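For this depiction, one protein chain was excluded, whereas all remaining protein chains were kept in their positions.
Now for subunit A:
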Amino acid sequence: MKCLELWAVGPELALGLMCLLLVPLAGFVRGKWRSLPSIVAGFGLTAALILTARMLPWSGQEVFCGTYAVDGFGTVFKVLIIGSALLALLPIAAYFRGRDAEPHAPVALTFATLGGVGLAGSLDLGLIVLFLQMLSTASYLLVGMTRGGKRANEATMKYFIYGAVALAVMAYGLTFLYGLTGSLSLTEIGMALSGADPVWVWVALSLVLVGYAFEITAVPFQFWAPDVYAGASAPVTGFISVLPKIAGFAGLLRLMLVAFPDGLAGWPTLIAVLAAVTMALGNLAALRQTHLKRLLAYSSIAQAGYILIAVAVSGTVDGALPATGYYLAAYTFMNLAAFTVVAQLERVSGQDALTGLRGLSKTAPGTAALLTLALLSLAGIPPLAGFLGKVLLLQVALSGGLTWLAVFAALNMVIGLYYYLRPVVEMYLRAPEGEIRLHVQPGYPWALGLTTLGTLLLGLWPAPVLALLANLTRLLR
């Protein structure tokens, strides 16, 4: 039978089988067995990561009758997505230890991972809608799984309503792409779209961007992010600030480069303007935040703005795709490190105020140092990963002729320095208000160690990672 190249979807099959195994398992486990789903998920994700890494050198081809791509671009993004899921699983498993949702959280996490992995390879409008829904629905549930607090309930409802509407608007835009070209395949749409009526192409483009802007928290569809990030429990916030964003960038880049070739409908300019507005709004709003999760939420909006710079020039500059990949990897490491520390604080005290950090450098000097490192990397201090990532982004902006955007981004990075240093000041310079206690579980040090190692290695020894990310330029189109 043609069109059934199962060998090409090894990681997806492994993840899918694990999801199907985990659903009944999470319902049956009792007592000390309740941590079993997390362990199974950890092994399953590792297996999928190894299977994906094996596919890196493969040459690009379309499988399943041209609906699914196996290429360097998709494979690198799959590695990033599965790797970030694995890193996020550690604090999530540690945080939910002994809580009601302990067996269920890893199930939602693996479903979201499968959705993200599928999105990175989809070449067909139907598959894009399906995998985006899979990713988002599992994320809503993960937010809702937090202990029955009112804030988590509110966050779930907001996330669900914004998500459902944004993805419906996007699907409405996709129907116009189908109507204009008579095809659901991105490659065929790309060939036929340049002959279509430019007004309708522009309408379709702006509707489709709504869905991706929601996933990557770009202005003007970023409203949900601060509320949802603040209402969800900290490790879950870490997860939804990383994985849907990586998957969203993968889907956005593939759609733009394949279906809208040669900057059709002026999308590079549109994305460049979105990037500027997103980073400015994220940075300015972050300045006046008093709670860590909300501060990191606006910070993640600003970071999405920085990455959009590389998306804007991805059609013309060769280095843009590796720069995007590098920044997403760096962002994953530093953001997850910060949220792991917030999780340890929040699990005991139940809140995440900046003032709660006072005296952390005395009670837990190691944890304080690692949080400082993560924040400095987010701010872009050399020699950490965030610095080199920002340099790469500015470089591709300059070679793509977007000098104004590069200057604007550099100014924004200076503003960012202020609010990233505020938690550091609270930790080291202010007198403690009371005793600080951290939640202790073996998952936290592992997560912190791995993410910090990643931040340092990416910054100090970037050559192997950049060589790996060069595969991103092998995109089927």
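Note that in this section contacts are C-beta pairs under 8 Å (C-beta built on N, C-alpha and C of every residue); 3 or more make two chains touch, one makes a residue touch a chain; residues count from 1.
The working rule: contacts and distances are computed from a predicted model.
> One chain isn't displayed here; going by UniProt, is it "ABC transporter substrate-binding protein", "3-hydroxybutyryl-CoA dehydrogenase", "NADH-quinone oxidoreductase subunit K" or "Energy-coupling factor transport system permease protein"?
Missing chain, per its UniProt entry: "NADH-quinone oxidoreductase subunit K".
> Among the options A:60, A:126 or A:432, which residue touches the chain absent from this view?
Answering carefully, the residue with contact to the hidden chain is A:126.
> Touching the hidden chain in the complete assembly: which of A:13, A:29, A:164 or A:398 does that?
A:164
> For the chain that's not shown, point to the residue among A:34, A:294, A:390 or A:422 touching it.
Only one of A:34, A:294, A:390 or A:422 touches the chain omitted from view, namely A:294.
> Looking at A:172, A:202, A:428 or A:446, which makes contact with the chain not pictured?
Final answer for the missing-chain contact: A:172.
> Residue by residue, what part of subunit A touches the chain that was omitted?
125-126, 129-130, 133, 137, 140-141, 144, 148, 150-151, 153-158, 160-161, 164-165, 168-169, 171-172, 175-176, 178-179, 182-184, 226-227, 230-231, 289, 291, 294
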